[in-house]
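One protein chain is absent from this view; the other protein chains keep their places.
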Amino acid sequence: MPIVTIQVTREGHTPGANAVTAEEKKQLIEGASKLLLDVLNKPLDTTFVVIQEVDMDNWGVGGMTVPEYRRHKQAKQS
Amino acid sequence: MPIVTIQVTREGHTPGANAVTAEEKKQLIEGASKLLLDVLNKPLDTTFVVIQEVDMDNWGVGGMTVPEYRRHKQAKQS
Amino acid sequence: MPIVTIQVTREGHTPGANAVTAEEKKQLIEGASKLLLDVLNKPLDTTFVVIQEVDMDNWGVGGMTVPEYRRHKQAKQS
Amino acid sequence: MPIVTIQVTREGHTPGANAVTAEEKKQLIEGASKLLLDVLNKPLDTTFVVIQEVDMDNWGVGGMTVPEYRRHKQAKQS
Amino acid sequence: MPIVTIQVTREGHTPGANAVTAEEKKQLIEGASKLLLDVLNKPLDTTFVVIQEVDMDNWGVGGMTVPEYRRHKQAKQS
Partner (left out) sequence: MPIVTIQVTREGHTPGANAVTAEEKKQLIEGASKLLLDVLNKPLDTTFVVIQEVDMDNWGVGGMTVPEYRRHKQAKQS
């Protein structure tokens, strides 16, 4: 009876989207559940998956919020 | 100084409600804190309880989102 | 399908015990599951409870580890 | 590659604010990342920080929600 | 920069094993990272995966510890 928690930034990943779409959530849930079935033989029915979307300025990396970090990286590359 | 985290789907449990009510939250917090007092003798003042409501399509079971899973189960039963 | 996570310090709560006992764990699991049944009408079968025991010097409060904090409080009271 | 999760009540900490401000979030992220660099020599780039703001009536202490607990403490002091 | 947390009971899933094996952990980490790449286009390098093994009597379902729950289910089926 595994629990898989997936934390991602709240943002769009396809043109026009500004959040994880319903279809993407379905794929994450299906994929994570199948992974536990394939690797550890856990029945699909016993796996819980929880997706947590985190606002961009609540997520930090490199000592900055994600938006700052991306601007910073882009500036260095150009 | 225990921490109790309660994760539930964001939905109503009483007629007309579409979310966990303030009264239900009070009961969850009171009940969880008393449980730690009763079983492990932890003073009420030192127990933190955090309730996390998770959107229905962010919660998966059986390889599907919760709404899909419930439709699926109902279809099998009828 | 709620998930209840109970985090406690790894220590004994009864004479002679230096950890949470098997009996205490049973009571925590039973109590937490019943709480979700009583308050939100969640079937026992759909509630997961996870107990996490945390070493005393991995838990901090008041800016100190728990053992330091308790010594500190006792010193102030005497 | 540490992960620091900071859970706080969703409320303002400066006059006029009713939530953690963008500036405060920056400081939390910067401070937590520097702490891991200073104490464990973890490069800033490898530390993730996640801030979770929890609604006031989803957080319990003393067997009550935070707003109740504060009223209760104030009443005892006056 | 997603974080995937996988919580499973500490037990063997192959003959002779009494814990999740190193090979199974590799597959869980690889599979979870690829899932985030496939579904949300997250580069492998930016995904953290944390596996938490939970002792069998620290995990509850149906109001009982996992070992009790399994005995209970088997008894009902026979």
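When the chains are written out, they are named A, B, C, D and E in that same order, and each has its own residue count from 1.
Operating definition for what follows: contacts are C-beta pairs under 8 Å (C-beta built on N, C-alpha and C of every residue); 3 or more make two chains touch, one makes a residue touch a chain.
Here the structure is a predicted model, which is why all the values come from computation and not from measurement.
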{"item": "Displayed partners of the chain not shown (whole complex)", "value": "B, C, D, E"}
{"item": "Residue numbers in chain C that touch the chain omitted from display", "value": "7, 54, 57-65, 68"}
{"item": "Positions on chain D where the hidden chain makes contact", "value": "1-9, 13, 20, 24, 27-28, 31-32, 35-36, 38-42, 59, 61, 66"}
{"item": "Chain B residues touching the omitted chain (full complex)", "value": "1, 3, 48, 50"}
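The rule we apply is simple: only the chains that are shown with their structure count from here on.
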{"item": "Other chains in touch with both chain D and chain E", "value": "A"}
{"item": "Length of the line joining the C-alpha centres of chain A and chain D, rounded to whole Å", "value": "22"}
{"item": "Euclidean distance of C-alpha centroids - chain B vs chain E, Å", "value": "22"}
{"item": "Junction residues of chain D, two or more chains touched", "value": "48, 50"}
